[in-house]
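Every protein chain except one is present and positioned as in the full complex.
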Amino acid sequence: MNVQQSFARRGFLRGALATAVLAPMGGALASCASGGGTTAGPTGTVSDTNPFGVPDNSTVDAVIFKGGYGIDYVDFAGSIFNKNHQGSTAKINPSTAISTELQPRFAGGNPPDLVDNSGAQSIGISTILDQLEDLQPVVDAKNLEGTPIKDTLYEGVLAPGTFNGKLVAINYVLTLFGVWYSASLFEANGWTPPKTWDEAYELGEKAKAKGKYLFLWGKEAASYYLELALSSAIKEGGDEVRVALENLKEDSWKHPALTKVFEALDKHVKAGHFKPGGSGTAFTAAQAQWSNGQEALLYPSGSWIENEMKDQTKADFKMTGAPVPTPSSSPKMPYEALHSGGGEPFIVPSQAKNKAGGKEILRIMLSKDAAANFAKTKLAPTVVKDTVPADGFGSTALVSQTKMLDAAGKNVFNWQFLDLYGMNKDVLVVWNAFLDGKSNAANLANDMQKMSDKIRNDSSIKKVEIK
Amino acid sequence: MTLLKQKTVPVGHIEREAKSTPGDRAVAATSHVVLAIWSAIVVLPLLWTFMSSFKTSNEIFASPFALPGAWKLDNYIKAWSEAGIGAAFINSVIVVGVSLVLVMLLGAMCAYVLARFTFRGSRIIYVLMLAGLTFPIFLAMVPLFGVLKGMGLLNQLPGLIITYVAFALPFTVFFLFAFFKNLPGEIAEAAAIDGAGEWRTFFQIMLPMARPGLASVAIFNFLGLWNQFLIPVTINAGGPKVLSQELFAFAQQMGYAVDFGALFAAVTVTVIPVLIAYILFQRQLQGSVSQGTSR
Partner (left out) sequence: MSLPPPTAVLEGGRKAAIQSRRKNLTFDKVSFMAVFLGIPLAIYLVFVIWPFLQAFVYSLTDWSGFSPNYKFVGLDNYARIFTDDQFLKALSNNVILLIVVPLVTVVLSLVLATLVTVGGSSKGQVKGLRNSSFYRVVSFFPYTIPAVAIGIMWGQIYDPSGGLLNGALNALGLNFKDYAWLGNTNTAMWCSIFVIIWGFVGFYMVLFIAGIKGIPAELFEAARIDGAGRFRTAVSVTIPMIRDNIQTAYVYLGIFALDAFVYMASLFPNAGGPENSTLVMSQQLFFTAFQRGQFGMATAMGVILALATLLFSGLVFLVNKLTGGSEGGRL
């Protein structure tokens, strides 16, 4: 007890006396005393089958967020790792509270070798940017089949994990955003997914005649409509809309494209096309009202929606995705353009003991077997191409995703500022009020602008320039 | 002082069978109505949760109030097998059991001294205890992690136990302080005159007298520790898991998988042992009005 106490005290005194940058107290001290911070660690021989030089008889410590996708897909890669590297073992640990669990380990210089930084309690990526390993070597490396990984990936999937030009996170799951609907219901009524907001309004009126709503939402997921609006406006006004927003520019929320979209949404709200009460409904319950109760026609979401609602979807629902509508019929980007992001961002901390092992597991995950296994068991595509057969394992949603991606080609975009600056909490407040009819298009733009301005003017928040 | 003498004679004993007046009956009836309404407000949501734990998610979303189609245990089997409850349950019993005994003993000792002796610095200690209740725990987790790591107690049950004891201490002292302060001083005085030392006075006289208070604080502590999540998830992430870690992780995952039936089953599994413990312990709080002083 005395030894550590004096350690801790020394740390405290140093902390109290020093004025410049220094090592933190408590947890950090143990690592400082024993190694001084730089953890190169032992490395093995680099070869084609071992591109990162995983040392023999080493252990890889991976902490994986255990949410909707579980952790068995990483276990799958872990068992391949164990087979390929005799004597080494991959320890795959689940966590549901990434930030609370890992904070002391990051602060203490003892982070795991691989982290899936997801979930409601993920670590804000901007806080740890400079503590993360550059993952470019992973995508440059050859997969287990011998093809360079970067040649096997979908377009634009590395962008969400690239900050200041450095690839710090590889999003493993391909997520594309759109509006989702029941193909069987649309077919039965002769409806088609709207391509413009005018068409959407007409569809809303038709739904009303049938006693249904066009949209519904849940309180934790009001932000899905911000996603819808941003996608629509970026397609309408081109990439300049996105770049201005990403860099928190003045009046970036007042761009004409955004104004048109906000006004279109406002018109829907005022026309009663939204099922009332969403601001007091759990998003899971709201989604079930769409997928099971068919109370609304369209739901804007990411492609995780099928897996998320698989037990609460009406039989023969035939869930299908479509690109989001735009204000005009001649937007700057084609209608088929998509917001394609990523889910399950995997990171390798620079301070980790076995960085090579962490990267190696990522390499295995990005190879054919593991990626195909994921697509098959989770009914969701990974960022690796050609893992989903034509029948989509019998999933209409998965088939439509492949179609949407093919149609979009290079026209995919993504934005980072909302996550980067942790804006979700404030977004929810503003959007719940708007969808509830308590605000209007102009107020919405003002509120969002205020949010951006506040971050831009706060010198204590580190800004990341995004191209 | 005359009060003390009466204590040995249970005054009202003979009158126990006294007839109730109409006024009494009206008051009793009103009391029953008020208490029954409150009980209904309490029980209905709980029954609803219990009922929901047997339903499939589909049934829950279709109609939250319909009875389950079949009283199947699927959700429980899922919670039991996926959440690894067996081993975690035993760990929790060990950790919470040992911590509870320690914190009740240490807390009672500390509260007793603070409540019944005046000495220099006693107020500072009391305020220090109070201060421990006011600061958000998760801000202290990083330094605490360091302290435990330094002692080699990280990710180990003894480390968890001593942390539980330390964090439950201010609460315990704070509540027992009030109980010890309210105990009549005459009995301790009488004991001192009889030649009992401080140690004997505490263990043989004061501690038994504070029994109702000890029992209620013990129940509260048990609950607080049983459901404690933040501490084990930070300092015991790599150690043998306790129940709350497994169950909260499971519940959270079921939230992501939108499996509400299993979520409610997990909640029920967490609550049931606690309810049983409470029902067993709550007898300690019963007894006649005068029990507090007649041990």
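Should a chain be cited, it is by its letter among A and B, assigned in written order, with residues numbered from 1 in that chain.
Note that in this section a contact is a pair of C-beta atoms (placed from the backbone, for glycine too) under 8 Å apart; a residue touches a chain by one contact, two chains touch by 3 or more.
Remember, it's a predicted structure, so these values are computed and weren't measured experimentally.
For the options B:85, B:100, B:147 or B:205, the residue in contact with the chain missing from this view is B:147. Here the missing chain is touched by one residue of A:185, A:243 or A:282, and it is A:282. The chain not shown here is touched by just one of A:72, A:155, A:199 or A:220, and that residue is A:220. Seen across the whole complex, the unshown chain contacts subunit A at 5, 8, 12, 15-16, 18-26, 28, 37, 99-100, 103, 106-109, 120-121, 123-124, 126-128, 130-131, 219-220, 275-282, 285, 289, 421-422, 424-426, 428-429, 432-433, 436, 438, 460-461. Contact between subunit B and the absent chain runs through residues 1, 3, 6-7, 10-13, 15-16, 18-21, 23-24, 27-28, 31-32, 34-36, 38-39, 41-46, 48-49, 61, 63-65, 106-107, 109-110, 112-113, 116-119, 123, 125-136, 138-144, 146-147, 162-163, 165-167, 169-171, 173-175, 177-179, 181-186, 188-189, 192, 197-199, 202, 212-213, 215-216, 219-220, 223, 227, 229, 244, 248, 251, 255, 263, 267, 270-271, 274-275, 278-279, 282, 285-293.
FYI, only the chains that are shown with their structure count from here on.
Taking each chain's centre as the mean of its C-alpha atoms, subunit A lies 40 Å from subunit B. Subunit B contributes residues 56-58, 61-62, 138, 141-147, 149-151, 230, 233-235, 237-238, 248-249, 252-253, 255-260 to its touches with subunit A in the complex. Listing the residues of subunit A that touch subunit B in their complex gives 1, 3-5, 7-8, 11, 24-30, 66-68, 70, 93-97, 100-101, 103-104, 107-108, 119, 284-285, 287-289, 292-293, 308-309, 311-312.
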